[in-house]
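Missing here is one protein chain; the remaining ones are kept as they sit in the complex.
Order as written gives the chain letters A and B; numbering starts at 1 within each chain.
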Amino acid sequence: MLHQIEGAQAIAHAVAMCRPKVVCAYPITPQTHIVEKLGEMVHAGEVENCAFINVESEMAALSVAIGSQASGVRSYTATSSQGLLYMMEAVYNASGMQLPIVMTLGNRTIGAPLNIWNDHSDAMSARDAGWLMLFAETNQEALDLHIQAFKIAETVGCPVMVCVDGFILTHAYEGVDLPTQDAVDEFLPPYNPDVRLDISNPCAMGMMVSPEYFTEVKYLAHLRQQNALKIIDQTAKQFAQKFGRESGGLVRYYGDPNADTVIVAMGSVIGTVKDVIDELNAAGGKFAILTIVSYRPLPVEEIRAALSNAKRVIVLEKAFALGRGGVLAQEVELALMPFSGEFLSVIAGIGGRPITRTLLRQFFTQETYPEKTTFLGLNHKVVDIMSRME
Amino acid sequence: MSLTVGDRLNKAEEAVQARVKRHNSLTSGHRACQGCGEALAARCALDAAYNATGGKIVVVNATGCLEVFTTPYPDNAWGVPWLHSLFGNAPAVATGAAAAFAARGDHEMRVIAQGGDGGTTDIGMGCLSGMFERNDDVLYICYNNEAYMNTGVQRSSSTPALSRTATTFPIKQYMGNDPMSGKCVPKIAMAHGIPYVATATIGDIRDFERKVVKAIHMRGARYIEVYSPCPLGWGSQPCDTVRLARLVVRCGLYPLFEAENGKISSVTKIENLIPVEDYLRPQKRFAHLFGKNADPEHIKVIQKIADANIEEYNLTGGC
Partner (left out) sequence: MPKPYATVQDARTSLQNKTGTWRTMRPEYVHRMPPCNLMCPAGENIQLWLAHAQEGKLREAWEVMVDANPFPAIMGRVCYHTCELACNRTHFDGAVNINRLERSIGDVALNKGWSFPVPTRSTGKKVLVIGGGPSGLSAAYFLRRFGHSVTIYEANHKLGGAMRYGIPRYRLSTAVLDAEIDRLLALGIEVECDKRVSDVAQELQNFDAVYLAMGASLAVQINIPTDEGATVIDAIEMFRCLENDKDKMPALGKTVIVYGGGNSAIDAARTARRLGADKVQIVYRRAMEHMRAHDSEIKEALAEGVEILCLRTIGHIHKGSVSINKMELQNNELVNTGQVETLQADSVIYAIGQQPDEKVVLSISDILIGEGSTIIVDKNMMTGAKGIFAGGDIVPGKRTVTDAIGMGKKAARCIDAFLNGKEIPAKPSPDIATFKKLQLDYYPKSPRIDVEPKVNLTFEEANLSYDDPKVILEARRCFSCGNCYHCNNCYAYCPDNAIIQHEDGSLEFNYEYCKGCGLCAVECPCGAIKMVPDDQQ
């Protein structure tokens, strides 16, 4: 049944149906509405035996979740932007300790300059932190990915970060289909880990590991992430079977199956891109889009399979590494090597700049591309004014 | 008749540490230095808590010496469920553990968080204060050895006046750690109005155990700071660890007290008051106060701190 609700609320409902026992809340825009709603639901008795803890910082938020998850209960928190950076030490720690925490990242850029609007800079700052990272395209997918995320995390033994574009998804009202609690319960079994803080098996968690064992530890963690590719794929299939809709998975291909130009992107921008290529293909173009749902682990084989026949690959992303260029672009380019076609990187929508169909259409249909990396919609007049002020 | 830890003439009143069947929450083979006060204090605290709860404790540990010397893979020295996450987040992790056990319906389990003074009074202060103000159901024990020992003896906000550390220098006009610096975390804990705050030392294990047992049976946020000498960091003899813990109390530099709901409820009186010099002299971190070029005024600075404690806590007067 469809409900016309805000994205943040949809996520809150999804999380609540996963029956977490500990929810940690610390305010930062734009994720705040999620924990506000969850708090309301916990206090209304809609989430059984769940502690809703107002903590004093993001560092504490994830740390509390580490403590509760290690004590054997399903734990959840959400953050954005600076908050993610503030808790970054714990982000690495949660994955290093293989604790299957689920966290929503309401994507927002990172200051300075201070800016509360959407891009993927925050997510990119955590790309090597050892978490599985899934990007939602729509509010429905955001909802669905959270249900899948708990299952994936607990199957793999690794925390999952569900990335949801700030404002564009979190604050947007859309019709979403809320599954029934029974269906979620059937899909997601209770959390009962073998290893936890337990007096009947008093082990130590979080040992110090010296050089003679460290490489092996990291190698095993890497294998586990690689193995997660199968589990993410499998979980999406099980989800489709159970709930009757496609959501999540590793990558999704849309458009002309024999496209000359394939655009690669993550998150909510996909919808806009789809509209543009639908228009272009209707006019005889040969365009397609490859949506990357699973950014970590990166499904290299699937990406290569989807893109190897394209004449031109355009990676459209909301983040970049200063002095180098697009982050996702580098990873896709590396995945494609050797690639005979044209490879382009587009930095778009950073700090909340709208990505319009017009801008995209203009860019996709350019005759030639003088720069390998393009800042979409860059206002040269502003650049000139600012550079003169230097 | 003596004030020893055990007493063959009165077995029933023996400290847990003196008993044959003590749990040894921290067992042999750990890599603490010779005469480590922290290793001793941790075993005392956890054994007392273990004994008082019938073994229903889990422990969260901040990064630091205690964590490093007890858990270098694959040698785990702990005999209790134990978790180490990070340097500054132990109170929050413990909050999570307490919430988890409550959510599981395990209301008998007690969560203990522990760390050194760096992890507690400095980097852990935010999480600690949060844990206190929410009155989370955690007993936090700070093993205070008055500097960052694990990283090589750098100054912390718990480092005492005029102490030499790797980052406080008795050079030229500087006397070592600035006597105007530092903070009293037990008082900060009291200001949160939490149910229980206490200071203790490993020089009096019976008193320390009594405070741990009292705290472990309470609910809400509890804080115990236990003075734990560090032979390596202080330049003291490993064999003098317990003796220094007695001397620091007797000279007035480390008042022993308990506070309940923000108010002091008991103070341990000093029976044989000694000058601070007797406590300072065996420690190389204070050697610059005694050398040929030492200024006698410097010891007076420390004596004044002790005198102020004696007055503030009425350490030598009647009840």
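Basically, a residue touches a chain if its C-beta (ideal position, glycine included) is under 8 Å from a C-beta of that chain, and two chains touch if they have at least 3 such contacts.
What you see is a predicted model, and the numbers here were worked out from it, not measured in a lab.
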With respect to the chain omitted from the figure, which of B:34, B:181 or B:261 is a touching residue?
-> B:34
Touch list for chain B against the chain that is not drawn | 1-9, 14-15, 17-20, 24, 26-32, 34-37, 39-40, 43-44, 70-71, 73-80, 202, 205, 231, 237-243, 246
For chain A, the residues touching the chain missing from this view | 96-98, 100, 154-157, 193-195, 201-207, 209, 213, 216-217, 220, 224
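Going forward, only the chains that are shown with their structure count from here on.
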Between chain A and chain B, centroid-to-centroid distance (C-alpha), Å = 43
The answer for chain B against chain A in the complex is residues 55-58, 60-61, 67-68, 70-74, 76, 78-86, 88-89, 92-105, 109, 126-127, 129-130, 133-134
Residue numbers on chain A that touch chain B, as the complex places them = 21-22, 24, 49-51, 53-57, 59-61, 63-73, 75, 89-90, 93, 97, 197-199, 201-210, 213
